[in-house]
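Every protein chain of the complex appears in place save one, which is left out.
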Amino acid sequence: MAEVSLTHIEKRYGAHTIIPSLDLTIPDGEFTVLVGPSGCGKSTTLQMIAGLESISAGRLMIGGVDVTHLPPKDRNISMVFQSYALFPHMNVRDNISFGLKTRRVPAAEADQLVAVVSKRLKLENYLDRLPRELSGGQRQRVALGRALVRRPGVFLMDEPLSNLDAKLRVEARSFLSKMHQELGITTVYVTHDQSEAMTMGSRIVVMNGGTIQQAAAPMEVYRRPANRFVAGFIGSPSMNFVDLDVASPAELVDATNGIRVSVPQHRQIELAKSGLRSVTLGLRPEHIRLLAAGDTRPGATSFKIEVCQFLGSETLLDITHGACRVIARVGPEEVVKQGEERIFAFDMDHAHFFDPDTGNNVALDR
Amino acid sequence: MSEMLILAHRRDVFRFTARFLGYTLLAVLLAVWSGPIVLVLITSIKSNQDFLAGPFSIPSHPTFQPYIDVWNSLGFSGLLANSFLYATAGSALAVILALVPAFALSRMEVPGKTFIFGLILTGLMLPQQTVLIPLYDTLRTLHLLDTKIGLIIVHAAYGMPAQILILRGFMTSIPREIEKAAYVEGATDFQVFYKIILPLSLPGVVVGFTLNFIAIWKEFVFGLVLLNSEQNFPVTVGMLKLNSDRYMAVFNLPAAGLVISQIPIIVLFILTYRKIASGNFAGAVKG
Partner (left out) sequence: MTTSPRSGESPGFFAFAREHTFVTIFGILMPLAVFAVFVGYPILFTIYLSLFEWNGMTPDKTFVGLENYRHMIGDSHFQIALINNFKWLAVTLAFPVLAGLLIAYALRNRILPAAALVRTIIFFPVTMSLISVGLMFLLILNPLFGAFDTVLRSVGLGFLVTEWFGNYKVAIYTLAIVSGWAFTGMPMIFYYAGLGDVPKETFDAARIEGAGHWRMLTKVAIPQLRPVTAVVVMLTLFESLRAFDLVAVMTKGAPFGYTNVLGYIVYLESFWNTRFGYGAAISVAILAVSALMALIILKKLMKGAFDV
């Protein structure tokens, strides 16, 4: 059993408190991704779980054992670092077996474990090479091998794919996912890349400023972001935000730019309940629809196309109406031109309303 | 058009003058810094008559007799052996003593780090004369006066601060993540030190050892004060005898002595020059 639970974890550096109070439970066997911008505290949290950073206050349990004050080697963990941190003066075999040797695993058993792991990672032919003789992808596999060979209760990974080029990264992602499926080891994975988080985790934990903004399954985070930060961070291109006044629960208005947005009936209740006078409307690019010319349904507005980005599988349009500027996503078959005036509508069924002061998603506010 | 030619001509003249000045400066520098040494070399193979003929005279019959004479009369075999012992043992001991402190100071949050640094700097900066008397007294009480071991210990103790700084400089360039990985893999402090940091610090150890070796070889004051018997003298103290009327009348013998005393250093220098002169040890400067 290797569940990881953080209770009221606090991290202070002298007078600075960088993580005020963190609560998180990672069930046994789950692949959890900590994601957020630089400085949000994700790496620090991982280092605290590993025991490489001290915990100022709070309690950390791994596999039911209180490890808050234990050194890394007693925590039943393994870690893969961003730079792989291979020992440059040891060959692949010694790198992988290092953890076994320090734990005095008998040589015969150690050799066997190393053989199994190196076979799975396709490193059998490289066991006598030094790290500097290996490619980036191979080095990463050695780092994985070192972490795997001890069969830890928890796997910690600190941006392990950042140093790979784009193509290798995609391959490595699916490799890691497959490996997790086969082995089922609890994994805590840190990345700043939101698309990586979306594709890899069974649960994402979005962090900002030392606090957890939202912890949920990827699709949940995507479809029901808890606040404006999460909404803007997850998804690429990021969500569009438009500040509007609440003329009535049925209508949102931007008088300066001449925008009127009608709110569908089933969404009016949450607006009314919130009692907000103004609201930030969040809409993903794919929810701004391109209409046929002359479509005059309620909500259809004319926008000018400033920039077209033809990606082949889709087209991204930078559109403006007055000072309001948003990005829309349209299908590749649409014929569009820079400078054109076309009709667009907001798909209000998928709209999000955010409190302009707190940033919270109105729909989730109780 | 003609203006451009004039400009081009001026540029060429400028370049030529610059290069000429550069080479002149080079010649001056080489003369000043190698002249004396070349002179000594030439003098060391002169016979007595040649020497009297003048400082710049070319020896008519170059001879190695001065070398043989000074070797025997000064007992160079003993002197060289002693210096070699002091330099090797003293350096090695200083490096060994400095390794763990350098490790601690380069990679750990040691409480009172600044204070310890201050102390090390003080040890480094101490003029030898201020400790001469107490040192003499201490060694005498321990019956280590005029012993080889005593001198080695003294050299090691005073070489240690510099070694700590040099080794620390090298160790800080080892990436932190390697050490973290080792801790996660279950290594203790000692294992991290011994299996990871130490092997990766070998270039620093070589540089440090070489510098310390040269420093001890050159050293004079401690050898002079803390030793009495000729059999214990290092080369520097033994050579003091050369500044006497007997030797200075005809300088070829002292010259030969100089050359002999310098040869081991030259050999060491050749072996390790690349590591030192490329400024690797300046890593200790940046810390």
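Labels for the chains are A and B, by order of writing; each one numbers its residues from 1.
Everything below uses one rule, namely that contacts are C-beta pairs under 8 Å (C-beta built on N, C-alpha and C of every residue); 3 or more make two chains touch, one makes a residue touch a chain.
Fair warning: this is a prediction, and the values are worked out from it, not measured in the lab.
Going by the contact rule already stated, which one of B:Val13, B:Met108 or B:Ile149 would touch the omitted chain in the full complex?
B:Met108
Please pick, from B:Ser2, B:Gln129 or B:Ser229, the residue that touches the omitted chain in the full complex.
Checking each option in B:Ser2, B:Gln129 or B:Ser229, the one touching the absent chain turns out to be B:Gln129.
Using the document's contact rule, name the residues of chain B that touch the chain not shown here.
Interface with the chain not displayed, on the chain B side: 18, 22-23, 25-26, 29-30, 32-37, 39-40, 43, 51, 54-56, 97-98, 100-101, 103-105, 107-114, 116-117, 119-120, 122-138, 154, 157-158, 160, 164, 176, 179-180, 183, 188-190, 193, 214, 217-221, 224-225, 235-236, 239-240, 242-243, 248, 251, 254-255, 257-258, 261-262, 265-266, 269, 273, 276-279, 282, 285-287.
Everything that follows uses one rule, which is that only the chains that are shown with their structure count from here on.
Compute the distance, rounded to whole Å, between the mean C-alpha positions of chain A and chain B.
56
Within the complex, which stretch of chain B touches chain A?
Residues 175, 177-178, 180-188, 191, 195-196, 199-200 of chain B touch chain A in their complex.
Spell out the part of chain A that touches chain B in their complex, as residue ranges.
50-52, 71-73, 77-79, 81-83, 85-89, 98-99, 102-103, 146, 150, 156
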